[in-house]
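A protein chain is absent from this complex, but the other protein chains hold their places.
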Amino acid sequence: MRVQVLFFAAARDAAGTDSLAIELSHGATIQDLKVALMNQTPRLSSISGSLLWAVNNQYQSLQHVLKDHDTVACFPPVSGG
Amino acid sequence: MRVQVLFFAAARDAAGTDSLAIELSHGATIQDLKVALMNQTPRLSSISGSLLWAVNNQYQSLQHVLKDHDTVACFPPVSGG
Amino acid sequence: MIQLVTDPIDYSAVTESVRSNDAGAVILFLGTVREFTRNEQTSWLEYEAYDEMAIASMAQLEAEARSRFPVKEVAIVHRKGRMDLGEISVAIAVSSPHRADAYEAGRWLIDTLKERVPIWKKEHYSDGREEWQHPGMTPVAGSDSSATPKLPAEKGEAR
Partner (left out) sequence: MIQLVTDPIDYSAVTESVRSNDAGAVILFLGTVREFTRNEQTSWLEYEAYDEMAIASMAQLEAEARSRFPVKEVAIVHRKGRMDLGEISVAIAVSSPHRADAYEAGRWLIDTLKERVPIWKKEHYSDGREEWQHPGMTPVAGSDSSATPKLPAEKGEAR
């Protein structure tokens, strides 16, 4: 299956792009996506411990199971206000 | 000596006037003024336990000693805001 | 900005007066005329002030807020006279580098203004009654009590 990953702020700078399409096997979790991303964009590793993940506008943990065509947002801690 | 007393809000309604000149003996306190006022304007007695006193824009206790020509404000608890 | 006014309060002007490049936070408080208090319906309010002392007292609040909290600017504007439903009776604006201080200073200012500043509110109810609002006033029927209510805390006393 295939998910679209959106990067924001320092995560976008580290990824060098604002989005990537990633192929994953059926039943993959955000943790699996994270491992795939770190292989593909090694500079993300330096902030990997701080990244937050959201699917369909909701924060999700690394255990969250992804579905085909999900849009996953990947970003560092927020600093609005 | 002589002091000018200003009344506000429910105290003015009870006194029936917004100011009174009161004669007091030298060394009189606000307590002495209060006794003189209650004799002169008996309707003030009904709220006498709640009245606040200010001299020269500062709250003062009943023990405060008055001076000739002082302006004393007499009013109930405030309710601005 | 310390003012006692009769015209409607321009809260944008109050807010602008405290904005600063040194502040990261501005808090504005507006007191507005509420229609219902418990089951009583207000038609309009009337505020009376002891003008001279009210202005001195508000200026003292500003000075005290500056000594208690790391605020940049303070503005306090109270209106007097007749006010209809929804109108603004008081506006207090505070700016501070950080929001926690702005919130605390703003809260302290309105709480303390309500305890100290010589302004009184008279409710005019929809049934025609009118009534001065005097928090904590205890009429002493027929007796000239020599008790005196606790004086509003002045500068330097306990918080």
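Here the chain labels run A, B and C in written order, and each chain numbers its own residues starting at 1.
Note that a contact is a pair of C-beta atoms (placed from the backbone, for glycine too) under 8 Å apart; a residue touches a chain by one contact, two chains touch by 3 or more.
Keep in mind it's a predicted model, so treat the numbers as computed, not measured.
Participant: Check the whole complex and report which displayed chains the hidden chain contacts.
Facilitator: By the stated touch criterion, the chain not on view contacts A, C.
Participant: Kindly note down the residues of subunit C that lie in touch with the hidden chain.
Facilitator: Those residues of subunit C that touch the unshown chain are 11-12, 15, 19-36, 85-86, 95, 97, 99, 102-103, 106-107, 110.
Participant: Which subunit A residues touch the hidden chain?
Facilitator: Counting over the whole complex, subunit A touches the hidden chain at residues 6, 8-10, 13, 31, 34, 38, 45-54, 57-62, 73, 75-81.
Criterion: only the chains that are shown with their structure count from here on.
Participant: So the centre of each chain is just the mean of its C-alpha atoms; given that, what is the distance between subunit A and subunit C in Å?
Facilitator: Inter-chain centre distance comes to 51 Å.
Participant: Using CA atom averages as chain centres, what separation in Å is found between subunit A and subunit B?
Facilitator: Distance between chain centres, rounded to whole Å: 73 Å.
Participant: Measure off the straight-line distance from the CA centroid of subunit B to the CA centroid of subunit C, and report it in whole Å.
Facilitator: Taking the average C-alpha coordinate of subunit B and of subunit C, the gap between them is 24 Å.
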